[in-house]
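Next up is a structure, given as structure tokens.
In this view, the complex is presented without one of its protein chains, the others remaining in place.
Chain IDs A and B follow the sequence of writing; residue 1 opens each chain.
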Amino acid sequence: MPFIDVRNLHHTYALKNGGTVHALKGIDFTVEFGEYIAVLGANGSGKTTLALHMNGILQPGEGKVTVDGWSTADPGAVREVRRRIGMVFQSPDDQLVATVVEEDVAFGPENLGVAEDRLAAVVRDALDRVGMWEHRLRPPDQLSAGQKQRVAIAGALAMNPRCLVLDEATSMLDPAGAREVVGIVEDLHDTGMAVLTVTHKMREAARADRVIVLSGGELVADGPPSWIFEHPDLARWNLRPPPVTVLATRLRPHFPGLPAGLADAEALASSLVTVGQS
Amino acid sequence: MNDPIVEIRNLGHVYMAGTPFARKSLDAVSLAVAEGEFIALIGPTGSGKSTILQHINGIYTPQTGSVRVLGRDLGEPGTDLTLLRREVGLVLQNPEQQVFERYVGDDVSFGPRMSGMSGKELTGRVRWAMDQVGLDFKTYKDRPTFALSGGERRKVGLAGVVALKPRILLLDEPTAGLDPAAHEELLECLARLRLQGTTMIMATHSMDDVAALAERVVVLDKGRAMLDGPVREIFSRADEIRSLGLELPVATAVVHELFGRGIGIRRDVLTLTEAEDAILVALGVRI
Partner (left out) sequence: MKDFEFLHNVTIGQYLPTGSVIHRLHPATKMLAAGLLVTALIISATVSGLLLVLVLTGVGLKMGRIPIGYAARGIRSVVPIIILVAVLQILFATGSDSGRVLWEGWIIKLTPRDFLVAGTTALRLVVLVLVITFFTLCTASKELTHGSERLLRPLTRIGFPAHELAMVITVALRFLPILSVQAEHLVKAQASRGADFGKGRMGLFKRLYRMMPLLVPLFIASLRRGETLVLAMEARCYTGGKDRTQLMRFQAGRTDIIAICGTGLVVGLLLTMHYSRLDEIIWTWLN
């Protein structure tokens, strides 16, 4: 059985003026234990809505989402679902609850009723994993945006989840902050954590094992990043290939050996050296 | 070079000066900008980019050093900063969060209304500004601002400043956080404004935006101007740029990676087309 199973998921938002928006139109996919998946899509494609379904913050209008066998629609299973899925949101400012880093990280386990003599160790472990232990006594508003997101990740880790869901977690960060966060997420994945990262940054999607593309509330593609990046319909989905992929595509007529879906400068350069010499 | 329209000399700035929270933000920065230039300010977060922009339109007045803009000395107590700001438009970071009127048209017209414009002239100006940023006047003027997408709101924020027809336009992270399509549209819009002859100074983390738009780059680090020169020249100094924790434009990065792998290749490239040419020449496909 897959870790997360999404079957024919529909979601409709009611608008204040009485109208409705059909944000998700029959989504099907699964996430295995330890998988690293990127969900790509332009604004309005439904990707944030999908993320909020992963831990039962939203309930399916139609269809079903199960996490480790627990249905997100079952009110009795909410806690089981949420402790297995750690969520990190887009805005670094709006998801930290407490006024001190360590208390914020403790918030989740406190809610789960983790024994008080174990809380300090849980918090320490989570902060160590994101490299924020030395900042434990600082108020969040004195941290950089990247550091705040690391604290948010620690807050999720403290609940000992099996999967991290990141909803555009780097879109408000500077490149250095984004690199830090992506690095931490990759380290966590290496230790066996499943990752579902919702993004419109191709460069980050390139690092995933698998990419799911949403467009207009539908799942339009599901496959390896290299295949997605050179997909002829990319522009129709309001996405753009990474610039390096564009360059590689233009060079391929001269160097037919260039692999598909090259997304960063280093990879292109080393492929060119290999191909150019042969 | 003509007389500079912005002239910053030895500018220093300390946030929350005189409190235990004091933090040095600028340390003796000097910078001169000629009319019509498009300058990019790059540097790590906290290097002072935003502080410099906010000095040029008089949000901050110099604590040490001097700032002269359009012939006015901003350190003089008598300088009318309100008038100055109508000629020097500043688009702050996340301008979509600063949209404050209920309807798009009202928000865009705020600036011109404040400077006393009204009637047909005002409508004309709003229409023009919305055109500039690629928002159709008829479609958008009566839209409630809260119902817009992130990209649309950002355009409204930009149009609100453009509506003042500033001679100098200051942009703080104009494309940060936009999705690919909105990003592309905004770059087109900035290129259009540049064609009008507006002097532009843009603080950004996106090196590809810099390569696409700017003529000159100023690299800041810890409140100091470390490098200042034409884009092509600055980005060819890859090691210095990287040692400051900054990235290179993608095209530049690719040729530098090849060079680092022992390929003799031209390194002063900025665009993908230039990179393509350089690679084909270096690998012997084209002469």
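Heads up, the rule we're going with is that a residue touches a chain if its C-beta (ideal position, glycine included) is under 8 Å from a C-beta of that chain, and two chains touch if they have at least 3 such contacts.
What you see is a predicted model, and the numbers here were worked out from it, not measured in a lab.
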Omitted-chain contact residue, chosen from A:4, A:106 or A:228: A:106
Sole residue of B:65, B:89 or B:151 that reaches the chain not shown, by the stated touch rule: B:89
Listed residues A:95, A:147 or A:197, member touching the removed chain: A:95
Contact set of chain B toward the excluded chain (per top definition): 15-16, 19-21, 54, 57-61, 81-82, 85-86, 89-93, 95, 97-101, 110-111, 114-115, 146, 157, 160-161, 164
Interface with the undisplayed chain - residues on chain A: 52, 55, 57, 79, 82-83, 85-87, 89, 91, 93-100, 102-103, 106-116, 119-120, 123, 139-141, 152, 155-156, 159
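In this text, only the chains that are shown with their structure count from here on.
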Chain centre separation in whole Å, for chain B relative to chain A (CA means): 30
Contacting residues of chain B [partner chain A, same complex]: 44-46, 149-151, 176-177, 179-182, 184, 205, 208, 245-247, 250-251, 253-254, 256-258, 260-263, 272, 275-276, 279-280, 283-285
Residues of chain A defined as touching chain B within the complex: 42-44, 144-145, 171-172, 174-177, 200, 202, 238-240, 242-244, 246-247, 250-251, 254-255, 265-266, 268-270, 272-273, 276
